[in-house]
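Below you will find the structure I want to go over with you.
Of the protein chains in this complex, all but one are displayed in their positions.
Going in written order, the chains are labelled A, B and C, and every chain counts its residues from 1.
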Amino acid sequence: MSEPRTGVFICNCGTNIANVIDVEAVRAFALTVPGVTVARTYRYVCSKPGQEMIIKDIKEHALDRVVVAACSPRMHEKTFRKACQAAGLNPYMLEMANIREQCAWPHVDGLAATEKALALTSAAIFRVRQQEPLEGLTAEMCPTTLVLGGGIAGMTAALELADGGHPVVLVEKAERLGGNLARVDLTAPYLDSARDLITERITRVQGSSKIKLMLRSQLKSLTGFVGNFDAEIVTDGGGEATARLGNVIVATGYKEFDAARVTHFGYGKLPNVITSFELEKMLTAGRIETREDRKPQYVAIIHCVGSRSAEFHGYCSRVCCMTAIKYAQEIKSAVPSCHVLDIYIDMNAFGKGQEDFYKRGSEAKTMFLMFGKNDYPFIRKADAKDDCDMLLVMDEQLSGKRIEIPADLVVLMVGMEARADSGEVAHLVNISRDKDGWFIESHPKLDPVATTTDGIYIAGCCAAPKDIPDSVAQARAAAARIMGRIAKGKIEIEAVYAEVDEDFCSGCRMCNELCPYSAIEYDEEKKRSHVISAVCKACGACVAACPSGAIKARHFTDKQIFAEIEGVLA
Amino acid sequence: MTFEPKIVGFLCNWCSYTGADLAGTSRIHYAPNVSVIRVMCSARIDPTFVLKALADGADGVLICGCHPGDCHYTEGNYKMMRRFPLLKKLLADYGIENDRVRLEWVSASEGQRFADVVNDMTERVRALGPSPVKMDLATDMAER
Amino acid sequence: MTATVRVNPKLISELQSYGAEDVQNCYHCGNCSAACPYSSEPFILPRMSTRLLQMGLEESLRGNLEPWLCYYCGQCSDQCPRDAEPGATMMSLRRWLTGRYDFTGIARRFYRSWKIELAALIIVALLTGAGLLAYGFLWGGGNLSVFDTGGGQSAFLPAGAIHVVDWVLGLMFITVVLVNMARMWHFTMHAEDIPRASAGAYLRHALLFPLHFFTQKRWAKCDNNMPWLTHLPLMLGYLTMLVLIMFFLEPFQDGPAIDWKLHTLGYLATAGLLVGVWYAVRGRLKKNVPMYRHSHSTDWVFVLLLLAIVATGVLLHVLHRLGFGAAANLTYVAHMMVVVPWMMRFPFSKWSHMMYRPLAMYFAAIQTEALASQSPQLQGGAEDELAPVAEAA
Partner (left out) sequence: MRVGVFVGEYLKETGRNLEAIAGYARNLPDVEHVRLLAFRQLLDPAALANELREEKLERVVLAGDSPGYFKPAFTQALADAGKDAREVHLASFREHGAGSPDSLERAKAVIACAVRAVPFSLVAVPKPAVVKHATLVIGAGIAGIQAALEIADAGKKVFLVEREPTIGGHMAMFDKTFPTLDCAACILTPKMVAVSDHEMIELITNADVQEVRGTPGAYRVTVARRARRVDPETCTACNSCTDVCPVSVWSEFDSKLSHRKAIYIPFPQAVPTAYVVDPVACTYVQSDGQKCGVCVKKCPLGCIHLDEKDDTVDIEVGNIVIATGYELFDARKIECYGYGKLPNVLTSLEFERMTNASGPTGGKIVLKTRKLNKRIKVEEFVADPEGPSPKSVAIIHCVGSRDPKYNPYCSRVCCMYSLKFAHLVREKLPQATCHEFYIDMRAYGKGYEEFMERIKAEGTRVVRGRTAEVSEVDGQMVLKGEDMLRNRLVEFPVDMVVLAVGLVPSPGNQDLERQLGVPRDSDGWFSELDYNGDPTYTERGGVFVAGMCQGPKDIPDTVAQGSAVAAGVLRSISSGYGGGDLSNLSLSEIETRARDLQAKLSPAGGGQ
């Protein structure tokens, strides 16, 4: 093989990298490595001028390999591969050295960091020398989409796709559609009817010819890859169905926090301590009463139950504050004689019309009392002489007083938490979860509905707590993505997958069982195994396991990794 | 001056590498001694990688994968887990101290944990001093 | 941490009748207290009073001096982002406190319903009028003359006699006020979480009472000094008049000749009163400054009665000096029909703030000292804010 012509491009990333790492030194070093033709530094290599610089150099210096020392490949590998392609270079002739996330940012000592940057860069240069041009495959995109969850997010996504003319399979675990929203009557901050909203969506879903609705069902297995998934769906009472799918939208929603876990609220023990959803029932039925069928004179509403707490969930559940304000006003108008006391930490009235809504809560003479984070009030039964059923004791933050709050009814604003089965679902569709169990998006900001697994999208509260408008927006965003891909018809599959060199394969079939995606088939005649490249997800388990070293992981060959090791330690 | 060990890290793309990136984006500071090589899954890590690294002068090797049960490829990390004891045995025969090669589980959200693992490992390896067995290992590798 | 106190959602509605209509709107941004020229630790007003009221902590409110430290300059109301009218809240709290201090409970009735107050005033006025006329006709032998017009022929109500009446009345109401002031002292200086002050402290600050009583100099802290400058002549004129009548009635009843030594004083006082009343009425009509935006019925009674007193007084004086004896005498009756209700109203109304305010300033100084010695951190003001915060591990 002729001496490679490698171009090395080092990114200052503004000052993100250049402040810690001596980029010029890296550049100088790169030029000393055999096979490096050009080496440059630039402020933002990912910017348009940066990419154009790469393209120009590839053409001018007839580069056949490119190394970009910049941020994490998870951030910009695609970007630079595109650039190479634009210059007529095979995208797999690119290698990135992660000198930002794993060097400039976590290290303070400039010298040591530069040292490490040199190692990482040389590793990349060594590796890229061993890389080969690879071609991806194209596959059909099946227009059918599987939507998991029949809540507001799921139904909206399904309808959006169906109205766009694409078939949808909507799978719902429960025996009816609507999800958690079906338990709500009015919505904050405009007190619109959630019932109407849900009724509309349900009726349209049921009426849509494009939507195959499967109630009391759940996904059993999902195999294949984007555009060509195969799903097994089981229905209670032994029904089983399979479906060919192009994409999947996970909209499994949330589960309410179990109030009983906060022991000192005595939920489940004190009869008149109820959850927000139980109050919602009372309001819908028009009977706001204590267990003893008395109209309450004092109702205390406690925010952040299970949320914003060191003990339970660290995060804010986003919708409870406004829901609490809603309750305060609803109770006041249903039982005018009643006094409402609202016990909160910070009032989250950030959305459209919400600050106004909060003010109306004040005008309704709600008594707002502030408690400190992780300093929950505790509840005790009142004495006979008191004119109330219970007494809440807390340290009020805005007055600095330790106070006692009369209450006949205590409403716990239970937060949202990931569903118990979210782990299971994550496994089935092969996406990851964060420490709280919410599904992780492929990028928290610029790609909030896609996931790290191609063809799997998330929408609504299964990704994190959200209010209705934001869930609906996400559902439509996911639908848009899928419509876009369906419109394209074909899909490119990454060229990274495993290959069996049949000359070396002993036909021991060890790999066949090993592959989690059963992507390796055994050919009875040839007595050899081979990989179904489209199904292979390139984990490389088989490669490491093959006793005769017959399996090769494209783009992660032993050669390449050895070279990388040499590079690091050179 | 104190001895600065060179450690090679093999990280799986989905959990550990992401976790390492997270440590960076959250500006969690840790020792610069570990240089990372990305593989798709910990299951891909062939024992020879480790031997090669040690042979080429690494003072230690760190292997990170998703927590058991969290593997992006459902059970790749179990494969690594099973493979590891064997590897350790082999290394012991080569007279390589236990602390030089290490397997850890780091998830995508555990930037802090990754930093802690790196710092701890660096300390231990620094305590052990330079790797003794570069040469003879190299010869073995040549035969292979 | 002090003892546990019970919140009371009902109080806020009660205070509405005292004029606190918007207090529930406050969401505690803290702007008002920071903007308030009278706010200084440990008295952070008006937010804290607003808070106590929202929570209905009656005990704490009753022992709270802050409302008296506020002169309603309105800077808080101007800056309030939620139209909670902190200034109006403080005003209404002063009314409420006046009601609390008053042991007879009459003040509370007056504040709660203007009808009751008006009725009471009219009855007293009529009784006074009827009394005087009756006396004049029955015992005075149809002679209504009040003024010692000299020439030996003496009036049926010589100054001496009147003195007896106004002294008795005066003393009656002074005692009521004194009792109320004692109650105020008890509520504020013996509230729990207020350290007991030493007799020494009381002595050290004793001069504050007369100082603030005569000057209200604290009011000058406000950016706009107009309210203070117009209030000063009002109350000085008022005091002078009171003194003149209580102790130097004779020369006034003499006449028609003018006794310049005294009358000049009288004229000055009258002028002062007129200026003050004029501004008060004008302001309440124009509502251009926050202070006048939310007038309570009792405020109107206050200024209108005062206006009537001044008017009848002036008229009576003119008639008397010009020698229209009969007319003067009738006006005198009218004058008394305003004065007596006015005097009677003294302990149960805004009137009494002339005692409560300076008293509050006095107590405040004592409390500040006591609290400071109790918790030294208070003296430092807010310096500790500046200390760089320790880096977390």
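Everything that follows uses one rule, which is that a contact is a pair of C-beta atoms (placed from the backbone, for glycine too) under 8 Å apart; a residue touches a chain by one contact, two chains touch by 3 or more.
Please read all numbers here as calculations on a predicted model, not as lab measurements.
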Missing chain -> touching shown chains A, B, C
Residue in contact with the excluded chain [from A:G14, A:P133, A:G239 or A:P271] = A:G14
Residue among A:V20, A:V38 or A:L197 touching the omitted chain = A:L197
Missing-chain contact, candidates C:N31, C:T215 or C:S297, resolves to C:N31
Among A:A28, A:L111 or A:A487, which one is in touch with the chain left out?
-> A:A487
Even though one chain is not shown, subunit A touches it at residues 13-16, 19, 43-44, 46-49, 51, 71, 75-76, 79, 160, 163-165, 176, 178, 182-183, 185-187, 190-204, 283-288, 308, 314-316, 318, 329-331, 333-336, 346-356, 359, 397-398, 400, 438, 443-449, 463-464, 468-470, 472-481, 483-484, 487-488
Extract the touching residues of subunit B with respect to the undisplayed chain.
-> 25-27
Footprint of the hidden chain on subunit C, which residues?
-> 27-31, 33-35, 39-41, 44, 47-48, 79, 81-83, 381-383, 385-392
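Convention: only the chains that are shown with their structure count from here on.
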The distance between the C-alpha centres of subunit A and subunit C, rounded to whole Å, is 66
Computed distance of Cα centres, subunit B from subunit A, in Å = 28
Subunit A, residues touching no fewer than two other chains | none
In the complex of these two chains, what residues of subunit C are touching subunit A?
-> 1-7, 9-10, 12-13, 24-28, 48, 51-52, 54-57, 60, 82
Enumerate the contact residues on subunit A facing subunit B in the complex.
-> 72-74, 98, 100-109, 112-113, 115-116, 119-120, 123, 427, 430, 432, 434-435, 440, 452, 496, 514, 516-517, 537-541, 543-545, 553, 556, 558, 561-562, 564-566, 568-569
Considering the complex alone, what residue numbers of subunit B touch subunit A?
-> 4, 6, 8, 14-15, 17-18, 20-21, 23-25, 27-30, 32, 35-41, 43-46, 48-49, 52-53, 56-58, 70, 72-76, 79, 83, 107-109, 115
